[in-house]
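The chains shown are only part of the set, and none of them has been moved.
Chain nomenclature is as follows: A, B and C, assigned in order of appearance, with residue numbering initiated at 1 for each chain independently.
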C-alpha cells in the first residue's frame, strides 16, 4: 500500500528549510510544521537543505516531481537560490518565500530584512555607547546572505557615527564555541579598546558573553545579538545580555502556511508581508517571553 | 580483463541494496517510479558524480583529496568572474574554471610527490587555502550576473540535462582510461604497491601527479557546472562535498589503501547516495530521522556488499 | 661492461657498502656471495638505480652511469629480480609481469592480447603452470616468485641482477630457471646472481665475488673455488659439518593429526609427531604443505579432521588457540605474516611472548630488553640496535628475528615453514643445530622445506604430500632423494 498516496482533496505543501541546525530557522520551521498540523486536510512535508544551495535545488525538484500543491521555500541564498525559484515558477506551482528573498520573486514573500536586523542591533550599540567607542563584530559564515546583509546594516551605522570604531571583526561561523575562543583571543589582543560586541546571531553572542563573564569584563562591554533565541531572552532577562533583535519566527511560519493555502486554493494573497525586526531589551522583554 | 568485468557481479550486494531501496520507494510513494523523477535523480547526482569519478583516481593511488568542496567553490568563483554577459566568449569562463581546478590539483600533486607530505595534510591545507582564495577573489560576496550562454550549461539537450551528459561522458572516459590505457593501469599499480611499481620502472611520481591533476580538472568541471546550475559563483559553496564524493567511491568498493576499485563501483555508490537522498525527501521523512536512516542504509549496504563479496 | 667503482652506501650513519669495486663481463654468470647483511642486496639495488650511491660510481658501456630511478636503469638495459617479493596483489599475473613495459598502441592503450601472450610465453619458458589472467592475490609465495622472475626476464635486459631468485622455489622451477639462464648467457647477457644455496653457485657461476661487512673480500673464477674455500671467505672461519647428528626420538606422541581436510587444498591428512622428533612435510610446490601447517597453527583452520596434542583433542580456530596450547610457527610469508615493519627488531621479537615480560598489563621493560639481548645474541642477529625498524634489516636477519620470536614463547611443537629461506650458510648451520637441540630437549618439530637435502638430513620421518593427500610416510635414514621425489610427483 502506498502510505504516501494522497487522499482526495488533501492539500500537499512542500517546505524546504534553509538549515535546521541553526536555531532561528529551526524555530521558524517548527512553527511552520506545527501550524500546518492544526489545519485539517493539509499535509506538509519538510526537508532540510543544510545551507547547501545545490541540495535545496534538488529538494525543490523533488517537490515538483511530487506535484505538490504549493511550496514554501526558505532560500539559502539571495543570488544562488534564484534558479530554484525560477524552476518552481516554470512548473506553475504556487511559491511562498519566507525569511529570505531571491533575485526572482515568488508569489508571496513573508519575512523581514536582514539588513534591518544588522542596523537595529548596531543602532542599539551606538545609543548605548553614546556614539563613542570600540566595537568588535562576530560574523556568521562568510559569504552567506545573512552575514553579508547583517554586516551591511551594521556598516551603515558605523558610517553615521564617526566616533564608533570597528576594532576588529572575524568570522565565528555562527558557532558558540568558536565565538567564545575568538572573544578570548580578542580579550588578549584588544583589552580595554572595545566597549561593545555585535554578533551576527545570538549563538555567537552567547559565546562572547560567556568569554567576557569568565574574564570578568562583562560589566564594561555591551553585547548584542540577533534572533531572540530562548537562551538569549533568558540572558536578557537576567541582565547578562544587553539586547537581541527579535525576528518573529512564529509569525513568519504561520504567515507562510496561510499564504501557501490561499495560493493552493487559487485565492488572492498579498504579494509581500513584512514582519519587522524588533529590538528586545530588559524593558520590553515581557512582550517576547511566551 | 576479468579483474574488471567481475566488478558488476562483485558489486552485486550493492546493486541489490539499490534495487531494494528503489523497490521500497516505488511501493511507498507514487512519485519515485517516473521518468521525471529519474531525470531528477540523475541531475542531482551529477555534480557529486563528477567529483566522485575524479577522486577515484586519487584514491586508487592510495591518496586522498579533502579539498574537493573548496576547489569547487574556487573554480565556480573564477568561472563566474569571467562569465558576465557580453564580456568574453563562453569558452573563456569554462576554461578558467577548469584551469583553476587543474591548477589546485597539480599543486596538491606536486606537494605530495616532490614535497613528500601526506596527501591528507596537503589536501586539508588546500581545503582551507582554496576556500580563503574563493572568499578573497569574490570579496566574500556571490559573483552573480552570469551570461545566459554559461547558465545554459545547466539546461537540457534532447530532454537530458547537460550536467547528466557531462557526468556520463566523464564516467565513460574515466572507465575506458582506467581499463585500457597504460597510464590507467599504472594508477592501479602505484596504489597497489608503490615500491613494486617503482622497481618495475613505473614513473610513480608522474602517475600520482596525473591522478591529482585529473581530479583537479574534474573538480573544476564540477565547479563550472555548479555555478551554471545556481547561476552564481558562490564562495561558500561545496561545503563537505568531498565527504559525499569519497563516500560514494568507498561504497563502490574502492579501497582507501589504494590499488583496488573501479568506475562502475563508483557509479553505483553515487547512485545509492542519490537514491537515498531523493527517496527520503519524497517520503517526507523528517530531516532528523533522514540523517539516521541515511547513515544506517550506507553502512548496511557496504556491510551486505562485503559479506557477499567474501562468500 | 658493467663496473662498480668504489661504490659506497650509507644508511643514516651506518656504512653498508664501503668502496666496493667489481666488474661484470658480458655473457658471464657472476655470483655475489656473502653472509646475511653483507651488503649484496644493497650493491644490486645501487646498480639497479633503486639507491643512489653515496660515493664512487657505476661504469656502464664505457661511460658514467648515474641512474636516478629504476626506470632509467631499465631503459639502459639493467633489470633486477628483487629478494623482497613485490607483487601488486590486485592486478593480474600478466599485468604484473609486463608492468612498466606493457605492449601499447600509439595512443597508450594496452594491447591485452599481446600482454597475455607475452606473459604466458615467459611463464612457459620458466615451465610454470600459472594462468596469466589470475589475480596475484591468489598465488602462493613460490608462484609469486616465479612471476617476479618472469617480470625481470621479460625486459630483454643486457644485465639481469638476480637477488636470491630461487629462495622460494622447488627443484623443478629452479631447473627451468637455470635452463633459461643458460639461454641468456648464450645471448651474451650478464647475470649477477646471489644465493645462499651452495650447490647452485657451483652449477651456475663463472666467477664468484664474496662480500663481507660491505667490503669485497675477493673475486675468483668458479673453477678455482670449492665450497669449503668459499665458506671460509664468506664467514671468515672454517665451518664444521653443516648437519648435526640426529638423536632418536622418544615414543611419546605429542601431535596427532587425523583426517585433516580443507577442500580443495588438502584432504584426509593424518600423521604423528613424537617428542624429540623432527617430521618433515615434503612435496612439490602447491602440494598443500603450507596449508596443512597453517591449519595446525590456526591461520586457516581445517574444515574437518582432528588435531590432538598430548593425547587431548584441541580445537584451534586461530593462532591464539595454538599458541596457548604450546604450538609455535614461523611462516613462509615473511613479509605478509611475519614482520611488523615499523616496529623495532626487539619489539618484533617479543611480540608473541609479550605476556612473559609483563605483570598484568604492565610491561617490564628491563626484562624485555634482557630477553631481546639474549635472543639477538643467540641468533646472531645483525642490526644497528634493538630499536632499528625490522624492515631495514637484511632479509636473512629478518628471518632470524622471526625464528627468535617463535622460540621465545617456548612452544612444545614448533612448525617451521621454509625456515632457512634466505639464510646464509653459517646461520643455516646454526639453525640446523638449533632444530636438533630442540628435538633433544623433548620438543617436536614439524618442518616444511623445499630443500630435499635439508629434509633428508634433519628429519626423522618424512610425510610426502601429493596434491593435498599423503602419498607416503618415509623413514629419513632409509630413504633417498629419488624415493621422496617419486612419491611427490603427480602420477
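We adopt the following convention: contacts are C-beta pairs under 8 Å (C-beta built on N, C-alpha and C of every residue); 3 or more make two chains touch, one makes a residue touch a chain.
For clarity, every value in this text was computed on a predicted model and none was experimentally measured.
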Overall stoichiometry - one representative per chain kind is placed in view: A x1, B x2, C x1
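Following the convention adopted for this analysis, only the chains that are shown with their structure count from here on.
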Central chain of the complex, centres being mean CA coordinates: B
Most distant chain from chain C by Cα centroid: A
Centroid spacing, where centroids are CA-atom means, of chain B and chain C in whole angstrom: 44
Centroid spacing, where centroids are CA-atom means, of chain A and chain B in whole angstrom: 32
Centre distance in Å when chain A and chain C are each reduced to the mean of their C-alpha atoms: 70
Two or more partner chains touched - positions in chain A: none
Overlap residues in chain B, where contacts from two or more other chains coincide: none
Chain B - residues contacting chain C, complex: 1-3, 180-183, 185, 188-189, 192-193, 195-203, 259-260
Sites on chain A touched by chain B in the complex: 1-5, 17, 20, 43, 45-48, 51-55, 57-59, 61-62, 65-67, 77-83, 103, 141-144, 148
Touching residues on chain B, where the partner in the complex is chain A: 27-31, 34, 36-37, 40, 43-44, 47, 135, 138, 140-142, 144, 151, 154, 226, 229-232, 234-237, 239, 277-278, 281-284, 286-288, 290
